[in-house]
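Worksheet for the structure shown next.
Heads up, one of the protein chains got dropped from this complex, but the rest are sitting where they should.
Chains here go by letter, A and B, matching the order in which they are written, and residues are numbered from 1 within each.
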Amino acid sequence: MVEELLIRNGVVYDPINGVNGEKKDICIRDGKVVEEVRNPKVIDAEGRVVMPGGVDIHAHIAGGKVNAGRLFRPEDGRKGREAKTKVCRAQSGYSVPNTFATGYRYAKMGYTFVMEAAMPPLAARHTHEEIVDIPILDNAALPLIDNNWMTMEYVKSGDTDLLAAYIAWMVKATKGYGVKVVNPGGTEAWAWAKNCDLNDAVPYFDVTPAEIVKGLAEATEKFEMPHSIHVHGNMLGHPGNYEVTTSTYDLVKGIKPYRDRPTMHATHTQFHSYGGTTWADFESKAGAIADYVNKNEHVSIDLGSVILGDTTTMTADGPMEYSLYQITGRKWTNHDVELETGSGITPFLYSGKVSVHTIQWAIGQELALLIKDPWKLALTTDHPNAGPFIGYPIIISMLMSKRRRDESAEDMHSAIYKRAELPSIDREYDLNEIAIITRGMAAKTLGLHEHGKGHLGVGADGDVAIYDLSPEEREAGKIQKAFLNTKYTIKGGEVVVKDGEVVAAPAGKTYFVTPECDEKLTEEMMTHLKDKFEHYYSVTFNNYPVQDAYVPNPYEIKAPWRS
Amino acid sequence: MVEITDVVCSLCGCVCDDIVVEVEDNNVTKVKKGACSVGKSKLMGHGRIESPAIRENGSLKDCSYDDAIKKAAEILAAARRPLLYGWSSTVCEADKVGVELAEEIGAVIDNTASVCHGPSVLAIQDVGLPSCTLGEVKNRADLVIYWGANPAAAHANHMKRYSYISKGYWTAEGKKNKKLIVVDVRRTATAKMADVFLQIEQGKDYLVFSALRAMLYGYEDVVPEVVGGVSKKDLLETVRMMKEAKFGIIFFGMGVTHTGARHNNIVNAIQTTRAAHTHTKFNIMPMRGHYNVAGINQVCTWETGYPFAVDLSRGYAWYNPGEHSATDLLIRRECDVALFIASDPGAHFPGESIRHLAKIPVIQIDPFPNPTTEFADVVIPAAISGIEAEGNVYRMDNIPIRLRKLVDTEYMADEEILERILGEVRAIKEKEGE
Partner (left out) sequence: MGTKVNLISGRTIVQGQNLDNKLSEEYFSEVATCEMNKADMEKLGVTGGDSVKVKTSYGEVVVRAKGKEGTPEGVIFIPMGPWANAVVSGDTHGAGMPQYKGIDAEIEPTEEEVLHVKDLMKRYME
């Protein structure tokens, strides 16, 4: 049976197709956007804001450390309790919601795709098992390939082709989407309770983080990868780290991307835009970072904007989490992963009464407001690190309302007027810009616009968010409310949310990339890899790759070798 | 005859995955390599529950799968305070159906962590857990401590594959590069291998951790001459070894979770690890027993928010271990129906709990007859995961590994049994709704 849907009279913001607030009908047949429909079900959007389904470029929603966060924070679980319904499973959690709540809450905000931002390869099966239990959302995951012994050895020997062969194997073995970098070298050093700055030698491996980043960028661009390397740089969260950040950006400046996208996506940039030398003279350097991004085309960013309140921080940056735990004295979990990566988790409270947190809060928004071209940035909170994703509507309302920012600043620590720029910025986002930073940019940067995500052109996925919001609305509270619960969320042509309630919870698709590498090169790489399994891994080579059973709804994207 | 390599053992939390077996006429006929004696015993097989059965007038009467599943569903659908327990010796795919079933009937779902490392979970929820994968230990550890754990009996391949005897990148010569400390009440087979054996008085773990922790923070002066049966001299030597190690690890077992101080022991063990971490790299890991007890904790956590002892009677997950953990429910005689899968409370619960179980309807899903079968009212035989059925499991360090299917079977897999029970329960409820 042909399923048709017509969304009538909406005011459409579809920036990838240059549609900026036009009254326009959207036709969907069999889950895809089409020119016209014959016997559709009709949804009258009545002058409401209509956007493509949201695309989150970076969030921690599934896998070992997310679950370790849930496990050791039952107090967080108690915050989001909702009983099961005919459609929905039982829900729990706020900063670390259970998998079901994760899917429902994103869908209620109009999101239909989320990138799980850090998948430890050895535990990739775990990430995929949880992803299967996240309803509604299409998804993908980025394997961590930077603190990896194979990577570091190839970077040291300068064998970029072999490194590319290894990346190809790893992305395939993990059913991953690209190359994730988290505190390159620093997490390996953390296995000895040490850390690395950008140009320090990694203990025993005799390479620097800078060399790792450059090597991985070069190797990644040997394929037609939809996404660039995705980088969480060194010294995250340290006062004065902004120069490390721009130096990291500089590393890939000369590398030519395979197509018109950046060669590096720098994630949760708020945490990397710090001035000062200690927490006492800590200040915003968002201006310096924005300036760099404004002048260059090879880097895209996402915000990692702070949501005030309690959250659960988690990252493969083991030493960073240890530092944070040293500051707060709260509970701390750490999990180092052999030959590959690590992770740390600790709860954290962002308080508007604390100067450092206030400045952090300002920095995320400053980045969005000081970077001129919204196509260079995506809205994230690095969920749950700077705050849970459920806070996105708060950020949206802040960016759209100078008045709301000013009112908020008045309640916060006065440092915001001395060591941050936010109060002096007048810019306000419009809905088109919001659509860019919540869908268009993320879809393009991930290369997903070519696979039907993030826009509403003919052939795109029938993923649509209808917000109970008039395009003229300027009141921040109403904007926030509208973006928290859609009037309708439509996923693949099916209504999944109506009037803020989940009415259907179909399974999402998992997008993964298959880099295609020369057989001879692969063979040579394989001799080195098998040696690692023979002597150092605690699982066998044959039991390592993620089996097809873990990806029941696959969507494969091939990435041919660039000749 | 076929040889199958990379076989994954479904016995203990070590989940060894380099086993080689021979299969002939649809039977595992030989374990050629990789398994310890316990794993080998599992792979070679034992007598099975031959047929589904329902108890009538005191004795079990064989029946069809359909009848047993229908009977189980009727019992569960009518239950007021059901307990669904076990889940640690099956695969995550089955565990997921279990959580769904618990949600459907408003049950308490609990797993064997409740009687092994439940206290460790409580401690982790208090202070967190600095840990790592077993390969980290293999490659880096130059100091291994087993505390209240006897791997020579309970995890027979642990030392060889992952810790004291294994060889890795910075430990190429195996135990020559490492030191072993064992802390136990008994001089166990593991203790006999140790460089330092601290034979502590039963139940005094908390005191000994406290002493070590004080010393690691530089407060030697507050430690008395003898703590929990261990001399101050030996404690100082232990602390010296901990500080001088490049990478230390504490593996702890039920010797610390089963005693009076319970989770307080583990909080102290983790705090001791953190104290050691101020000097060098130090990690700690619970020696998980069943091959997938870590897995049910994972599944239960991502699906409900909590790892064990989850009460779904309110429609959402309610977590308060010690109030509605399996033992508490049974001792209070609160639960009126129990389903046991992949576990054997008849053998492993205190007698007081079993006295209540003998009085209420009990459903058992298991490949093997065991003490629980003696009082079960519905018995449903299952395929053996890792031999007759595949699926995901989590090793003690939370690394997911896929069990392989080695032979065909007529027995139904746990996942299918549960799905069919869930289907029947829903059908009954729908009918009642009408």
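The rule we apply is simple: contacts are C-beta pairs under 8 Å (C-beta built on N, C-alpha and C of every residue); 3 or more make two chains touch, one makes a residue touch a chain.
Nothing here was measured: the structure is a model prediction, and the numbers come from that model.
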Shown chains touched by the chain that is not drawn here: B
Absent-chain contact - pick from B:S131, B:T188 or B:Q364: B:T188
For a quick check of understanding: of B:G128, B:G248 or B:P369, which residue touches the chain that isn't displayed? B:P369
Looking at B:C16, B:I54, B:L122 or B:A141, which residue reaches the missing chain? B:L122
Across the whole complex, the chain not displayed is touched by subunit B residues 11-12, 37-38, 41-42, 46-47, 114-115, 118-119, 122, 150, 152-154, 156, 185-188, 191-192, 199, 201-203, 254-255, 257-260, 262-263, 289, 308-309, 321-323, 325-328, 330-331, 344, 346-355, 357-358, 367-371, 374-375
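Keep in mind that, in the parts below, only the chains that are shown with their structure count from here on.
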Subunit B contacts subunit A in the complex at 5-6, 8, 17-18, 92, 96, 100, 103, 121, 124-136, 138-140, 161-162, 167-170, 246-247, 274, 277, 280-281, 283, 297-299, 301-307, 312, 314-317, 319, 390, 392, 394, 398-402
Under the definition above, what is the set of subunit A residues touching subunit B in their complex? 62, 64, 66-68, 70-74, 77-78, 81-84, 89-93, 97-100, 122-123, 125-126, 129-130, 133, 191-193, 204, 325, 331-339, 342, 345-346, 535-540, 542-543, 547, 549-550
